[in-house]
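Before anything else, here's the structure in question.
Heads up, one of the protein chains got dropped from this complex, but the rest are sitting where they should.
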Amino acid sequence: MSPVRGAAARPVSGEGGVGAPVLEVSDLTVSFGGVRAVRGVSYSVRPGEVLGIVGESGSGKSVTSAAVMGLLPPGARVTGSVRLHGQELIGAPDRRLNAVRGKSMSMVFQDPLSALTPVYRVGDQIAEAVRVHQRVSRESALVKAVELLDLVGIPHPSERALAFPHEFSGGMRQRVVIAMAIANDPDVIICDEPTTALDVTIQAQVLEVLKRAQAKTGAAIIMITHDLGVVAGFADRVLVMYAGRPVEVGDVDDIYYRTRMPYTVGLLGSIPRVDRGARQPLEPIEGNPPSPAALPPGCPFAPRCPMRIDPCEAAEPPLAEVAGGHRAACIRWEEVRPRGPAVPEDPGGLPPLRVRGERTVLEVSNLVKEYPLLRGAVFKRRVGTVHAVAGVSFDLRQGETLGLVGESGSGKTTTLTQILELTAPQEGSVVVLGHDTARLRRSERTEIRRDMQVVFQDPLAALDPRMTVHDILAEPLRTHGRPGSARRVRELLALVGLDPSHAARYPQDFSGGQRQRIGIARALALEPRLLVLDEPVSALDVSIQAGVINLLDALRARLGLSYLFVAHDLAVVRHIADRVAVMYLGRIAEIGQVDAVYGAPAHPYTQALLSAIPLPDPVRERSRARILLEGDLPSPAHPPTGCRFRTRCPKFRAELTDAERELCAGVEPEVRPLGADQGAACHYADRREVV
Amino acid sequence: MAGFLARRLLNYAVLVVLAASLAYLVAATALDPRSNYADRTPKPPPAAVDAQLDALNLNDRTPLLQRYATWAGGVLRGDFGKTVAGAPVDEELKRRMGVTFRLVILGLLCGSLLGVFVGALAAVRQYGWFDRLSAGLSFLVLAVPVVVLANMLILLAAWANQNVFGRQLLLVSGEYSDGLATGWWGQVVDRLQHLVLPTISLSVGLIAVFSRYQRNMMLDVLGADFVRTARAKGLSRRRALTRHALRTAMIPVVTYFAFTFGALLTGATFTEKIFGWHGLGEQLIDSIFGNDVNTVAAISLLAAVAVLLAALAADLLHAALDPRVRA
């Protein structure tokens, strides 16, 4: 890989760089029935270069890539020019495009679960990609498919080639899609949010595979993502899109350190960062992204811009050169300053421990939950037991926030459900607000239901689409026989920062962030003491997410709430939680005060997890050494003996002696205290800084 | 797997027993075989009627449960009793099953193949003229009940025979002409002449149903990511559609095919009756008119078995075609 620095963003340019551009896009527009989703995108990439395209949902970044590939639905109108090796693709006959697609230009899609045809074997699907463009026999195509599977790091490739897509995990399927994309040594690979659907440790693996694939093929990569962290370490140049247009283009360092567009500044400021302790409020961008059908006059970002002046609304600012190879679409670019130093320096030592509250609101001890493992949709049969939660203990004090983090399959959702069900757990005990759930009377259960409320992940799914906001907020009040609901509903809406006059609307009429605020308002209706938050911000765009996090933080302080905050995003948890519990395969790997765990994680899994999170900071990203985990999470139906993490543990693999390993394989470690408020379930726990 | 299959079959057996018993009890209560003898001249003596009914296990003076027990005992031994005319039910049934089978299999094959073809084509060119035309025609066909359609076909055939062909080319009654002495080849032609109209009457509705179903399934799949992946590989539109979209969209349709087959065994009733085919459906109607309790019960049993076996076959086919389900 030879990163190209200082290449101009202009589509045709002769200065610097390695070779001529492979792909040049100029003035590309896409409209669907009169609505312009993409409004003039231009960029070019050279061999071996990585261009990151960043934007929130609705910014037109995915439509752009589909237009380049010629894969838009029939209703779309495309104008402008897309040149591959100087050959125009827009308006080219289908036969020409078919010869290009998958050969010189290939694509990796966002959702690996649905990107493969379910009824064909994986090997055959890759072989098909080979045979479309190369005159080879079936057998040699299959051999090539197995080689490709090996290249993208799928263990036992010749066996796995015979498996069907549903027998692969998400990360493995994405590797298959990458294998398919590089089957014919393409010159350009377009990756459309290739890691968004994946867990963070798997994301690190897949990014690694992409780097390897690029090294092998020497292709240019166009990386489309909403995650500024992913691009920071991966891209050479970055293009930021807003409302269907590029608003800032430049070298990756220019974008992150010499930002010249208020939107990019806002985006960078609203990202919760795993490397920032000492809780400081995030800075959300006000308002919502505009709908492509109803763009505001002038600069589309003006209504949300903190630097807006009247001329902003007069005309849409052009993408103007602000420095060599760096362009921004803002008339006040000279005044735009990136936000302060990236890391607040506090060298040496951890911040002082906060004293934990006296009263315990939730206590979970040795919780166990097993499910029957069923196979087959037609012939359902039990083939084993899933040990979803295998002995989890933690407690939550009054006024505290405990973050429960883990990747998919870690058992965090099962733990949550067990608490919310308020029934006797299979094993262990759950004590909610002083009541053991195993010995609850009906009236007590109703009482707890009033004092413990929940906020769900997907705000649209959590609100009944057939009820008005007023009815939604009044439902808990009516259920628990509270009078005067109309007044309380108004209070609640005001409390979460919504206009109380919107009570008569339906949830569909609100944006994602507003819906989540409604969900929070409903949870607060009965003045609960404990709030269970199930991934409350993971469905929201970054700029919106920050506002909701700040709201939650403010509400807790104001209403004296306790939060159990379940999330997969460690950065979010660092911003909101006092303590954090990291789960792996149904057990707690590490638990303790947030700053202690993030500052010096002791469990190898926590270390790997934290090191896998990309930072929106290109310099640090380039210098960071990543701890990569191998393979997938083992099936919770057949957890490894002894320590559950040992099969993927970098320490077990590289640092321990055979004698030491015996302990890992034989004895399941319990959480042992390591500091004032930190404990890890590792026989060889060793605190180390990784972020 | 085996245990699951056994449990499922047991459940089916219970359902069949219950359905057949219910059908028998309803039929034995509501139908009145004794009235068959009332119109006879000379009127048979009551004792003789009683004896005859007793022999057929149809005497309404015997307690219902006792008649049921006799019938059920017979069924368990594989004996479905006798018709009102005194012939064994099962022999008649076997003969008629063949007739129905021939009609249904042909109608279903024509209907489903054409329907799938039409539906897939309509989906690929969504909102094109073919899509609109096929949608309009399906709507029209689905609004025409079989009894009307069959009668229309008969009227049309009569008109066509007279004015277009000038001879009796399309035959509207029965499976074959009696006493035809034209050799083997002549008989085949004769049978074909009889087969055309009932097959059309049966398959026209099926084409409509299958084409709508296939179109919907296909549209679901057309927008799927994996079809886009196939296109991104460089497959032509046609190949991506046939190899990836159609193959996947066919799964539920094939399942539906099996299911329809079971339902049709007695569902061809109207077609059979109107075209004078001596199949199960016709027998069902005749036996109700003839107060033939044992035949009614036997056909119900057969219909229940057919529906359940078809459901099982549909599931098995689904599993065979879809690796996700098979796992």
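Order of writing sets the chain letters: A and B. Residues in each chain are counted from 1.
FYI, contacts are C-beta pairs under 8 Å (C-beta built on N, C-alpha and C of every residue); 3 or more make two chains touch, one makes a residue touch a chain.
Everything that follows uses one rule, which is that contacts and distances are computed from a predicted model.
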*According to its UniProt entry, is the unseen chain "ATP synthase subunit b", "D-alanyl carrier protein", "FtsW/RodA/SpoVE family cell cycle protein" or "Oligopeptide transport system permease protein OppC"?*
"Oligopeptide transport system permease protein OppC"
*Taking the entire complex into account, which one of B:N36, B:S112, B:T229 or B:S300 touches the absent chain?*
B:S300
*asked:* One chain is left out of this view; which of A:R449, A:R482, A:R620 or A:R687 touches it in the full complex?
replied: A:R449
_Contact footprint on chain B, counting only the chain that is left out_ = 15-16, 18-19, 22-23, 26-27, 30-31, 139-140, 142-148, 151-152, 154-155, 158, 266, 269-270, 273, 284-285, 288, 296, 299-300, 303-304, 307-308
*Determine and list the chain A residues touching the chain excluded from the picture.*
32-33, 35, 37, 57-58, 62-63, 72-73, 75-76, 420, 445-446, 449-450, 452-454, 456-458, 461-466, 468, 470, 475-476, 479-480, 486, 489-490, 494, 499-501, 503-506, 509, 519, 522
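To be clear about the criterion, only the chains that are shown with their structure count from here on.
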*chain A-chain B separation of Cα centroids, rounded to whole Å*: 53
*For the complex, which residues does chain A have touching chain B?*
69, 71, 94-95, 98-103, 106-107, 109, 111, 114-120, 128-129, 132-133, 164, 166-167, 177, 180-181, 184, 375-381
_Residues of chain B touching chain A in the complex_ = 1, 3-5, 224-226, 228-237, 244, 247-248, 251, 315-316, 318-319, 321-327
